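Structure in structure tokens, see below.
Omission of a single protein chain aside, the complex is shown with its protein chains in their original locations.
Should a chain be cited, it is by its letter among A and B, assigned in written order, with residues numbered from 1 in that chain.
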Amino acid sequence: MTSLSGALAAATITPPHIEYGQLSPLLVVFGAAVAGVLVEAFVPRERRRAFHLVIALGGLVAAFALIISVAATPSLFAHGSPGHVVAMGAVGVDGPTLFIQGTIVVLAFVSVLLIAESSHGVSPFAAQAAAVPGSAEEREGLLRGISHTEVYPLTLFAVGGMMLFPAANDLLTMFVALEVLSLPLYLLCGLARRRRLISQEAAMKYFLLGAFSSAFFLFGVAMLYGYSGSVSLSAIAAAAATNVSSATLLYAGIALVGIGLLFKIGAVPFQSWKPDVYQGAPTAVTALMASCTVVSAFGGLLRVFYVAFGQLTWDWRPAMWGVAILTMLAGAIIAITQTDVKRMLAYSSIAHGGFVLTAVVAATAAGLSASLFYLAVYGLTTIGAFAVVTLVRDPAGEANHLSKWAGLGKRSPWLAGVFAFFLLAFAGIPLTSGFAGKFAVFQAAAAGGALPLVIIGVLASAVAAFFYVRVIVLMFFSDPAPDGPTVVTPGLFTGAAVAVGAAATLVFGIAPEPLLALASHAAAHLFVR
Amino acid sequence: MTGTLAGLPMRAASALPTLAAVGVQRTAWLMLVFPLAGALVLLLGGRRTNRFGHVVGVAMPFASFVVAVITFVAMLGYPASQRARDVHMFTWISVGGFHVDAGLLVDQLSISFALLITGVGSLIHLFAVGYMSHDPDRRRFFGYMNLFVAAMLLLVLADNYLLMYAGWEGVGLASYLLIGFWQYKPSAAAAAKKAFVVNRVGVAGFSVAIMLMFATFGTVTYTGVFGQASSAGRGTATALGLLLLLGACAKSAQVPLQSWLLDAMEGPTPVSALIHAATMVTAGVYLIVRSAPIFNLSMTARLAVTVVGAVTLLFGAIIGCAKDDIKKALAGSTMSQIGYMVLAAGLGPAGYVFAIAHLIVHGFFKAGLFLGAGAVKHEMNDEVDMRRFGGLRVVMPITAATFTIGWLAIIGVWPFSGFFTKDPIIAAAFAKGGISGALLGSAAMIGAGITAFYMTRVLLMTFTGHRRWEPDAHPHEVPPVMTSPMIVLAIGAAGAGAFLMLGNRFVDFLSPVTGAPPASRGLITPVSGATLALVVLGAVIAWAMYGRREIPVTAPAARFPVVAARKDLYGDAVNEAVFMRPGQWLTRLSVYFDNRGVDGLVNTLAATVGGSSGRLRRVQTGFVRSYALSMLVGAVLLVGVLLLVRI
Partner (left out) sequence: MNAAHVLAASTVGAGAVVAFWILAVISVAAALGLVLAPRAVHGAVLLAVVMLSLAVLYGVAGAPFLAFVQIIVYTGAVLMLFLFVLMIVGVSAADSMRETIRGQRLAAGLAGIGLLVLLALVVGHAAIGPAAPAGSNYGVLNVQRLAQLIFTRYVFPFELTSALLITAALGAMVLAHRERTSPKPSQRDLARQRVRGDHPAPLPGPGVYARGDAADMPALLPDGTPSPLSLNPVMARRRGSAIRVPGPGVPAPLPPGEPGKDGGPDAEPDREGAHP
């Protein structure tokens, strides 16, 4: 090709073809986020919350409807095709992705309910993030009862990034999505109304470590590009199938990209941010991170490891085994000695990430569908649990220290009962969704030849059950502390979040079949390449 | 074990066709629904249901019992080979190629259990109406009890291991809730926690077994697993058997996972009667018998089962001798009796039927004994120390009479129930042959003697002798709502054994599921004679030690005057030297090991996990740069591992 013809070609580029219909769920969420920014600019403060609520909840509902309509499009899966690659190869639209996106949108909807809760005077977010903690300006803002309403567009941006992350069909898009989902979360973490220092510390830590992990991810992308000459997942897979000459680049790339993905999941040894950040962030944001972010990160991990490294299962499996074992054991064991309920739930979330990793290791359609199911039901349960955490308060804000939860079952048996139910679901007791999920992933792992992993998983869940029941015993069998926290009556939104979590935990425990069928249907053809 | 015996069960158990239920049996799921609905109404209904809560609580298990009887009668209408019927409810879990239906298997084994659970359960619920009448939380109590009945029925009626597991966890949950029912007692809370933790070990074994089944057979239904069991190989069968045994040990309080049961006596007495004597703790036996086709394949697993059973039956019996708390003495006895059942189940087809038969009659007499103990406790201001009892037979005649019948049944005096079900187990153990058979048989026989000793002791210390009551105790006979269940159970304790075992009625009924034992060799064999002699010996020693010293003439003494007199010749000195001292030493030792050894093991395990948790926790310094360092180290490891794989 001569330079002249090249110049001509460059001068007359064909416009890109964008499938707006199939991208519409994403576009709606981002559109709602931008609309939220405009609300911030033009709507008076006292009416912003109402506008934001309509936009955010409406946007999420619309996105969910669009996801369903895309999934119902017969042409998408015609002739046994797993799906389409759209937006010039940047985005894959296939069964698992749509399932994950649907899950994220539902979880985000419930999280937004928690974020919007303001029935007890004020929202959970800072009045003036720019005011120095403890300063007169902060006090003034608190007294006026204002709070940052920017959290709504920020949440929507994060949700958009989360939806794109598992759909990204090349590593460049995936990286952008990773940043789009992370940046708003860093900000949201630092916006707690109470205990702002620890909240800002959490944001700082999350930001620094997140940047660190992003650097690893990017380095890995560079390695893979050096190996295959492309950042597209399918091109990397194709190169891995043929080109064996400089495979060390490939393996280093797998490891480094894997670090970036495992960091977001909170897998050991990249878990250290999780307890601090979950503890410091406003609880509503913690709920968002513990549900939506984990789902999204697993979606991305599954796509990269199933599509790009799908033929190399035997090569990455040992490392993934190690990570899964460490994650399950460390999460379950360290959780035992936690004294803060949010930290405990953070370690529990780490352990649950390990349980899902056992199914990822299987690298089969069954493993994929089991992971999808687990993520969906775990997300709903975990939002419910964090919603309960927001309700146990003392004059200084939320009473997160476990000693303050002693005897809660006597003062508010309903709330403690629901929380105990969530904990039992985390422990995987039958007739809760946690059991069905755990069974699904362990079953997939066992079928995939990872029986030792399953045994360790079962042992880890036995250990984990210990600290869940410790909290239950504390709530029901201990005497209430005299200066114990009060349980506020849940407002409409928090009540709805708790109810959704509890109902989902119960329904998917008794009759998991419809959701399992949906997950296995979605995962039947794996990811589009 | 002879070849013919080994060959029998596999054909019998695995080749049984399971037909879809028709007619009235299709409503068998109502058995589950009634108590579940009761639990929901009582637990969710709140204080509104306080007024009529106990009525609902009693009515629901009774309704289940009616359904069970109807189902049972319908079953009797079918020929023996077509009695196993499957009631499909709905598709529960379907993952990939894996499919589990929520279905009920109504066969001879499960209906026996269902009748026991609902029948004895209804009686105990009735008793509890009186027993809990002063408790402000009686409604909640009945809610938990109904929940338990539903879960227990799910456990025994499930047609696959996964659903059984659901019931297994459900009964565990109900059990923890009920052990800790009186939360204001710290000991109750601690006991509930201990039961939970110990059961985690068992549940881990059970769930790994289920995963292993799935990995090997691709299914977890009974028919699917048993149909392919013989193709799996001996190693798999052994592994499955040992894992299931681990589950059974925890649930049935068998050594080495027995420690929770004694503490579980912190719960209200009806709970002890229903859950920790009659039904839930026998779930381990059910699991083993249900999994007969797996155990039949592995001598090793069966041997482990028999050893566990034999050790536990002695262990429990010795503990029973050492406890002054009447409920704990009975709990030790429960461990011991379940040890008999496990021993029998470990003997394979020669013992399965006897295990279940003993289980059923044990349900009657042990529930009766516990209710008797509960009645005494109720009247003695919640005192459970037998040293504060004495002479109660005068003021509580009905309780004393029913307790006596239970006592006769448990020590196995002809013609009471225990005789008909315990002796075949001892005989079957001897019939196993070889050194192991002799050892197991002797253990079982000695256990029978010790049982007689400690049960006589309980009886004498409670109902005879001087009144050693607390000054403010004014016991009277309990109201009819409490005596009537005890009377019914006493009738069962007296007659059930003879009814089931005479004429091989139960053996013929159950053998299509479990395989038939060899034909019995008459009622009185040398083994049963020797056992009876030991039983008498034990009872007399107890009388000598606890009855004679205070009240010279008692009813049991009159019953065996000759033996007693002859025994008396040896005198107290011999008693003391030969039996009492070593006995006390032995009991002390066993209690020591119970506290230090086994508990110690659990505690050490917990301490190790907790300690490593504390150490690992210190890695979380709070400094972001140390987090970054841990990530960096992780990155080095991950890159290294992936490259190593390549090299």
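We adopt the following convention: a residue touches a chain if its C-beta (ideal position, glycine included) is under 8 Å from a C-beta of that chain, and two chains touch if they have at least 3 such contacts.
Here the structure is a predicted model, which is why all the values come from computation and not from measurement.
K.L.:
Out of A:190, A:210 or A:430, which is the one that touches the chain we can't see?
P.N.:
A:190
K.L.:
Please pick, from A:249, A:488, A:510 or A:524, the residue that touches the omitted chain in the full complex.
P.N.:
Result: among the candidates, A:249 touches the missing chain.
K.L.:
Thinking of the whole complex, not just what is shown, which of A:172, A:507 or A:524 touches the missing chain?
P.N.:
Among A:172, A:507 or A:524, only A:172 touches the chain that is not shown.
K.L.:
What is the set of subunit A residues that contact the non-displayed chain in the whole complex?
P.N.:
1, 3, 6-7, 9-11, 13-16, 18, 23, 30, 33-34, 37, 40, 87-91, 128-132, 137, 140-141, 144, 146, 148, 150, 153-154, 157, 160-161, 164, 170, 172-173, 176-177, 179-180, 183-184, 186-187, 190-191, 195, 197-198, 200-201, 204-205, 223, 226-227, 229, 245-246, 248-249, 251-252, 339-340, 343, 401
K.L.:
To test your reading of the contact rule: which positions on subunit B touch the chain that is missing from view?
P.N.:
Missing-chain contacts on subunit B: residues 617-626, 629, 632-633, 635-636, 639-640, 643.
We take it that only the chains that are shown with their structure count from here on.
K.L.:
I'd like the Å distance between the centres of subunit A and subunit B, where a centre is the mean of that chain's Cα atoms.
P.N.:
Centre-to-centre distance between subunit A and subunit B: 44 Å.
K.L.:
Give every residue of subunit A touching subunit B within the complex, in rising order.
P.N.:
204-205, 208-209, 212-213, 216, 247-248, 251-252, 254-256, 258-259, 263, 268-270, 272-273, 275-276, 315-316, 318-319, 322-323, 330, 333-338, 364-366, 369-370, 373, 409-410, 424, 429-431, 435-436, 439-440, 442-444, 446-447, 451, 454-455, 458-459, 462-463, 465-466, 469-470, 473, 476-479, 511-513, 516-517, 520
K.L.:
Touching subunit A in the complex: which residues of subunit B?
P.N.:
So the residues of subunit B touching subunit A come out as 90-98, 162, 165-170, 173, 176, 180, 183-184, 186, 188-189, 192-193, 196-197, 200-201, 203-204, 207-208, 211-212, 214-215, 218, 606, 609-610, 612-614, 616-617, 619-620, 622, 624, 626-628, 630-631, 633-635, 637-639, 641-643, 645-646.
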